[in-house]
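This is the structure, below, for whatever I ask next.
With one protein chain withheld, the remaining protein chains of the complex are depicted in position.
For clarity, chains are labelled A, B and C in written order, and residue numbers in each chain start from 1.
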């Protein structure tokens, strides 16, 4: 099982090494990090919270769906929790495949599916307050 | 200048670090490596040769085109030369952007453009011979 | 009287803050559904009301339809709009 949700710092090399093999010509890796602003507003930090066991279950479902669409693809999805200042990496997704086109598509699919369904939340901390992202309020 | 063509081993982390910044929420990285087979035939190694100064010039052109299409994108293109056994990394492309969609598209664009125009060649070495790739003979 | 069962209710993020708790035990009639658990949670925690329409329900760590039946010991989570990934 190459998925992870924890407060531990993430490593791009580690995620990539988990999916890489001599039969795979290509890996496409996504690294998402905390930006220092959002909609022009300065951000001091993001605070991530996860429903960890369900998030891992969703990551496994994402992998299963990806393997069905792009046979031979391998995925590793690592998400970090806790308080992260700008520049810190919050998510790493590594996708490997014998075919680069499949690796690109599977990696893209995984981050979009994660954003839609993984039970993970972030709160933006500003110099003067905070708000949960996605509540539309 | 964050492009490179040389016999030095490649580092995914190094390429990614060159493009990453606190204003960039996303980076998409492509890692291409030597597969242990091609069209079912076992491959002992690939041997890469480059017209180095022109390859670098083409990498710069690719970056210029990418920045024009996806403003704010940063690219690092690193290609290795020499004899590489299966599993070795031959190319790393890192694309960073405030927007993940742009990072995905710019990274994909860069590897396709590299394959089409960069003056770099590879020869496949088999147990019983070798051949230049792409000659259609 | 219908026999009762107990389920565990989990609150996350904005729902956790509004409910003032991350976890509680909920008593429901046997055969109660995911929707009924959510409705009961909203009754018990009026501060959740503004989030109500946006809350998805997960049962035993998977998203559940409203009519999904619960069992003794089910883990029911109220899932506010998710926002994982990056900025």
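The working rule: contacts are C-beta pairs under 8 Å (C-beta built on N, C-alpha and C of every residue); 3 or more make two chains touch, one makes a residue touch a chain.
These numbers were taken from a predicted model, which means no experiment stands behind them.
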Not-displayed chain touches, in the whole complex, chains A, B
Suppose we count only contacts with the excluded chain; which residues of chain B make the list? 32-35, 38, 43, 46, 48-51, 53-55, 57, 79, 90-91, 111, 114-123, 132-137
Missing-chain contacts mapped onto chain A: 25-26, 100
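Simple rule for what comes next: only the chains that are shown with their structure count from here on.
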Quick check of your reading of the touch definition: is the inter-chain graph here a line, ring, star, complete or other? complete
Centroid comparison with chain C (C-alpha atoms), farthest chain: B
Write down the chain pair with more C-beta contact pairs when B-C is set against A-C. A-C
Quick one: chain A and chain C, Cα centre-to-centre, how many Å? 26
Centre-to-centre distance between chain C and chain B (centres being mean Cα positions), rounded to whole Å: 48
What are the residues of chain B that contact at least two other chains? 25-26, 98, 100
At least two other chains touched by the same residue of chain C: list those residues. 86-87
